[in-house]
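A single protein chain has been omitted from the complex, and every remaining protein chain is retained in its original position.
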Amino acid sequence: MYYLGIDIGSLSCDAVLIDHENKIMASSVVPTGAQNRIAIERATQEVFKTAHITPKDVKATVSTGYGRDRVEERLAAVTEITCHARGIRHLLPKTNVLIDIGGQDSKTIRIDDNSLVVDFAMNDKCAAGTGRFLEAMARALQVDIEELAKLDHGASGHVTLSSMCTVFAESEVVSLIADGISPHEIVHGLNRAIATRILGLVHRVAPSINGLSVAMSGGVAHNSGVIRALSEGLNCEILVPPRPDTVGALGAALIARERDS
Amino acid sequence: MDKTQKYIGWACTYTPLPLIEASGFTPYRLLPTTQAPDRSGHKLHDNLCPHIKKILDRALDNDLPPLAGIVFVNSCDAMHRLADAWNQVRPHDNTILIDLPIASPMLQGPGALSTGPIANDEKSVDFLSQEFSKLSQTLAEWSGETPTKAATQEGLSHYHEIYNLLDEIKNHHIKGTLNKGGAFMQDLYNQAATQSSTQTLESLKKCLASFQETPSLHKGIPLFLFGNVLPDPEAFSLFESCGAYIVADNLCTGFRQFAAYDKIPPGLNNDQDVFAFLARSLLMRTPCARTFDPQKPLYIADQLLAEARSYGVRGAIGHTVKFCDPYLARLPIIREVFKKAKMPLLLLEGDCTLRSMGQHRTRIEAFVEMLG
Partner (left out) sequence: MISQYFDSLISGIEAKIKEDPKAFHPRKKYTLEVARLGKRLYAREGPIASPMLQGPGALPTGPIALCGVTTPFDLLNAMGVTSCFVEFIGALLASSGTVAPFLEKAEHSGYASDSCGYHRAVLGASQEGLMPHPDFLIATSCPCSGGLATMENLAHHYKKDLFLLHIPQDLSKKNVDYLARQIMEMETFVTRHTGRPLDPDRLLKVIEKTNQARELMVEIYHLAQHIPSPNSGKELGNFAIVMALLLGTDAAIDVTRAYRDEFAARLHAGSSGVPQERLRLMWIQNRIQFKNSIIPDLEKNYQASVIVDELNSMTWDPIDPHDPYVGFAERAISIPFNGGVERRVQHLKKLAQDYKIDGAINPCHWGCRQGTGARGLIEEGLKEIGVPVLNLEVDCVDTRNYAEGQLKTRLGAFFEMLHSRH
């Protein structure tokens, strides 16, 4: 018996398949594109293929993410907040605070010892500090997103970005390049700006993180530079699970299994 | 709209509705529900609360019934700017601005202070009473008639009756036996705010007459909703579609509009008594964040918590409109007090439209999941 979780985000559609013992059998990440029905189909076909199963083998499906109501054959649509909490505690059982930074939004979730959400804070009104923001900055610096993650090494940290709006920050970065400021310093400044933004969201759910375990998920969790800046800002270690972009889909699959029994 | 009636526009729940009726007018609340295009940002500034901006947009677009006049209240900076701009864009309208004091005497209801009135606050009552006297004279000039004692008494008793009937319907809604949902309640409030008290009494009595108590069918998580402006009944349907059942509200587009009329004391023999009574009632009723007692700073948080607890809810939602300075400054203490009391709280910020509510769907559903 298998259980499927599908996270339909604005940028990517992720699917995770687990078995009756909560073991991850397969996962996939595909771009959502303009038609999320096609993305849902592709994401699910990929996991079925990897796991060598057919749709009939799936006992229950839970969907999450902004497009969660578009999965027709679902047991339930559950918000990404609940799913992320469930998913991260499966991968990192001691997590108390989760920072999730996706393509277009960011959120922080306070989780109790029963993997239940105690509080949450979201920023989905602007792209500042999200994957989209970093993509724009990578473009301005003419590097790819993977290179951007490592570019802050060796920076002294004297550059501060004054604008967090994606559009204005991009033009600020272009001006800094024109002024001869090194990309290392610029990226360090960017990471610190993102961290400052996210710290506000963390404080909303956890005014003090003393004694709490903090983890990160979402696409931006691949960016070690941002993680370094967050870790410095919070003065604590930030744990990142393997496949951080599929934490929501994993949580959805786990909930599918729980609700089916 | 009833063409035989003469409407007086109003926008703030500190407006003494019985005085408007006593002068032969029908109070018509200028709700911020309109398709009028956004032009008020240019007239004033974009970063003002959407409540007053949409009201001003209605004025700019002439999306208004014929109004014999408008009563504004100086309840906050944005409200004052609304009055300022209205006088510019519709200079031929009759308008008056009531200057509203800040200090409230002791509060009523859950969380009421046990201490007696404070000298500072009695001055507030006197001041507001005199403002109401000025209002009454102005309304008389607009109507061409001085309100009679009988008309004033009728106005008071009508709004008292409206309070009682709404309270009765509200109690059924709280128990869940009304089985009509929050949209129905909000619709009742909107009707009561935009038609004469006589029409409102008729429709409320009809509602109660046809009412048959049924077992509670609502399945949502019971929640208390507080804040300021949320007049669209569909917003309440949206809450319910997310699994939240709004048991009771403390909104200025909700029950708070009529909360001041819960009691009519005997012996209001003359106008001064009536003005003083209305001033005290309005300043004492469950407050908007702009009114506070200087002897108990930030008491609003305790008061809201007490109110939420009195309804036996599982959590609370605070919905305020963007750029509302009175609420923005009190949200941190509200959050802190609710957190300490372990009363789950979700804070939402909107723009008076259903569109902004739609964006909140994920938050509301996540909150309900968290409580479930």
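Order of writing sets the labels: A and B. Residues in every chain begin at 1.
The criterion applied here is as follows: a residue touches a chain if its C-beta (ideal position, glycine included) is under 8 Å from a C-beta of that chain, and two chains touch if they have at least 3 such contacts.
All figures in this text were calculated on a predicted structure; none of them were measured in a lab.
In terms of the touch definition stated at the top, the absent chain reaches A, B within the entire complex.
In the complete complex, the residue from B:69, B:101 or B:350 that touches the missing chain is B:101. In the complete complex, the residue from B:11, B:36, B:67 or B:83 that touches the missing chain is B:83. When the missing chain is restored to the complex, the residue among A:70, A:139 or A:204 that touches it is A:204. By the touch definition given at the top, chain B reaches the unshown chain through residues 42-45, 47-49, 74, 76-78, 80-81, 83-85, 87-88, 97, 99, 101-103, 119-120, 123-124, 127, 130, 289-290, 292, 294-295, 297-298, 322-323, 325-326, 328-333, 335-336.
As for the chain not pictured, it touches chain A at residues 162-163, 168, 175, 196, 199-200, 203-204, 207.
In this section, only the chains that are shown with their structure count from here on.
Chain A and chain B have Cα centroids lying 41 Å from one another. For chain B in complex with chain A, the residues that touch the partner chain are 359, 362-363, 365-366, 369-370. Taken together, the chain A residues at the contact with chain B in this complex read 66, 78-82, 116-120, 122, 124.
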